[in-house]
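Only one protein chain is missing; all other protein chains are in place.
All chains are identified by letter, namely A and B, in their written order; residue positions are counted from 1 within each chain.
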Amino acid sequence: MDGTLPPYNEDLVRQVLEEMKILFEQNQKEVALTVDGETGLFSGVHLRHASLERNKRCLLSYIYNRMLRIKGLRWEFGTVLPEDIKYNLCEQEIQWFTKYNKSLATYMRTVGLDLTQDMKPPKSLYIEVRCLEDYGEFETEDGTVVLLKKNSQHFLPRSHCEHLIRQGILEHIL
Amino acid sequence: MASGAPPLRSHPSSELDYFDIDDIIATQGRIPSKLEVQIYNLGFLDPSSEGNDLQAGAKLELPLWLSKELSYKDGYREVFKADASVVDLHRLGPYFYEFGTKLLHFDFEENSQMASSMQETFIKRFRKIMDSSQNAANEDASLLTSKLDHIEKQVFSAGRKGVREFLQWETGNTSKLTTSETVVNHKKRKRSMLE
């Protein structure tokens, strides 16, 4: 997972589907001829059929593996995708992402756990962090308000910082 | 503890591998095959043929997925006869083991020989891979891994990862929370785009 997703290659997909259509039609022709009594065409039909299945497998695999990467984006970035990444998703993939978010949110709500938190075992309660970008005000559990300005350092509750660290806003200093 | 490794068993891996990109790439590798029958209208597959049709006896290098499909008994005759002795396993590069194990699906006489020689090769190389992964903790590994097959590369990085994580644990660095790698790369790209 390196955070890149190339644009959905609509042209290539269309080409593959076109090729499948042609292969299929050739096969239909030869099957019809065979029914009419022509022999010896079976091997050609078989070969084309194998190619059709292979194309199908490659296409579905392309879609499937992109889907896995998009799914990973939810766990890394959250529910809102950065514009430049969103740009590389096709319409149907964006719809998939929206439905996935909804489904996951429902599940987490019924279970009572935010599964996108607590990704690592806790070692200490408070941690030292440095702010990497201007973020603004941040309220901790006990009500204290902290101003997160670029380069400022703070000693904050680990559980509150976790998601800000993963998003690159804070840096954990050991 | 069990003495000796359990015998190599082939199990239908297609259920695990349909969407697996590595498997798709591995089955793309070519295997020399001889056409047993004539195939009409597909003459274009053989660059050396002149007519519309593929002639019986034509020698073609077919991708493994196609060879596998067609070498089943087709009616009463075998359509293609794949030639194992001609396949140079060493030229297969990064997919040596995966491609090799797929060749076992064909009913070659040489199958058991190929299987045991692959197993021996793997075992011999594994030792060296393990040793070098434990010692080259932070050096650039590209020279070492350039000669490794795809699966061996995974073993090598797992070894290195283990060493690295152990060292981190020793120095108490495991509890450091980090920015998600995806986010880091995204920011890097954004920055470079703005420059």
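Assume a contact is a pair of C-beta atoms (placed from the backbone, for glycine too) under 8 Å apart; a residue touches a chain by one contact, two chains touch by 3 or more.
Quick note on the criterion: contacts and distances are computed from a predicted model.
Engineer: Suppose you had to identify the omitted chain by its UniProt name; would it be "DNA replication complex GINS protein SLD5", "Trafficking protein particle complex subunit 6B", "Eukaryotic translation initiation factor 3 subunit K" or "Geranylgeranyl transferase type-2 subunit alpha"?
Structural biologist: For the chain missing from the view, the UniProt record says "DNA replication complex GINS protein SLD5".
Engineer: What residues on chain B make contact with the chain left out of this view?
Structural biologist: 1-2, 6-7, 9, 11, 14-16, 18-19
Engineer: In the whole complex, what residues of chain A lie against the chain that is missing from view?
Structural biologist: 13, 17, 20-21, 24, 52-53, 56-57, 59-60, 63-64, 67, 71, 90, 92-93, 95-96, 99-100, 103-104, 106-107, 110-115, 117-122, 124-125, 142, 158-159
The definition used in the following text is that only the chains that are shown with their structure count from here on.
Engineer: For chain B, which residues count as touching chain A in their complex?
Structural biologist: Listed in rising order, the residues are 18-21, 24, 37-42, 65-66, 69-70, 74-75, 79, 172-187, 189-190, 193.
Engineer: Would you tell me which residues of chain A are touching chain B in their complex?
Structural biologist: So the residues of chain A in touch with chain B come to 1-4, 26, 30, 40-44, 46-47, 50-51, 54, 57-58, 60-61, 64-65, 72-73, 76-77, 82, 84-85, 120, 123-124, 127, 158, 161-162, 165-168, 171-172, 174.
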